[in-house]
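My questions all concern the structure below.
A single protein chain has been omitted; all remaining protein chains appear in their positions.
Then we have subunit A:
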Amino acid sequence: MLKIENLHTTVGETEILKGLDLEVNAGEIHAIMGPNGAGKSTLSYALGGRPGYKVTEGSVSFMGQDLLDLEPHERAAAGLFLGFQYPVEVPGVSNVQFLREAANAQRKARGEEPLTGGEFLKLAKEQAGLLKLDMDMLKRQVNVGFSGGEKKRAEMVQMGILAPKLAVLDETDSGLDIDALRVVGDGINTIMRKPDKAVLLITHYQRLLEVVKPDFVHILSQGRIVKTGGADLALQLESEGYDAVMVA
């Protein structure tokens, strides 16, 4: 589904990703862990096409397409969902309006019929219920006045509504208390744990991985994947720390 080869990315003058290779197949959940400054967020933004994140070398193929050749909104329509570490406020635009425009823009790009107002609201209610987010929250402006936990849950509702093929979730667990972590983790499992979908979880900590069990764990350090293992690698990291595990 996703094949990253020799990816180099610069932000400003600084090269952050220095030849990253990664392959994710349908039905798999991958976790990427790594110390601060390793390039975890840069990887998610490079995949999402954020302006200012310049890919200088390498290739990314997604669902058989050259991902780097697509505009950010085309990547979303192709089935890529980027979960933001810091979800952005959009004043004056309600979640309902935002998501309906997004869902229908994606459908249009794929040559599908738009959802009617009724169809959309039904879908939104289902997904909000799954994440235990009150529908009233969806009538409010996008992320405006939301707590950290509410923003992350709202992101997962977005993911549920947009139904991507691949979700790249950048520190979705940050800012969540234990109960919210469970709700968000269950949401990821319900929405994305499917044979035709895949997840790339970027995280600092093991705790989300207790709910969303990864098939593979990669350690990212200094812009490259330096070690790959199974779910036990995350446990080992938690007890021994990055330095010890990376040397081993």
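We adopt the following convention: contacts are C-beta pairs under 8 Å (C-beta built on N, C-alpha and C of every residue); 3 or more make two chains touch, one makes a residue touch a chain; residues count from 1.
FYI, contacts and distances are computed from a predicted model.
K.L.:
Determine which name in "NitT/TauT family transport system ATP-binding protein", "NADH-quinone oxidoreductase subunit K", "SufD family Fe-S cluster assembly protein" or "STAS domain-containing protein" the UniProt entry assigns to the undisplayed chain of the complex.
P.N.:
The record names the chain that does not appear here as "SufD family Fe-S cluster assembly protein".
K.L.:
Per the definition of touch given earlier, which of A:Lys54, A:His73, A:Lys125 or A:Lys139 contacts the omitted chain?
P.N.:
Once the missing chain is taken into account, the touching residue is A:His73.
K.L.:
For the chain that's not shown, point to the residue among A:Met63, A:Ala109, A:Met135 or A:Ala244 touching it.
P.N.:
Within the whole complex, the residue contacting the unshown chain is A:Ala109.
K.L.:
Going by the contact rule already stated, which one of A:Gly48, A:Gly160, A:Gly187 or A:Pro214 would touch the omitted chain in the full complex?
P.N.:
With A:Gly48, A:Gly160, A:Gly187 or A:Pro214 as choices, the missing chain is touched by A:Gly48.
K.L.:
Based on the whole complex, identify which of A:Asp21, A:Glu57 or A:Glu89 touches the chain you can't see.
P.N.:
Within the whole complex, the residue contacting the unshown chain is A:Glu89.
K.L.:
If the hidden chain were put back, which residues of subunit A would touch it?
P.N.:
Within subunit A, the residues touching the omitted chain are 48-51, 71-73, 75-77, 82, 84, 87-93, 97-99, 101-103, 105-106, 109, 158, 162.
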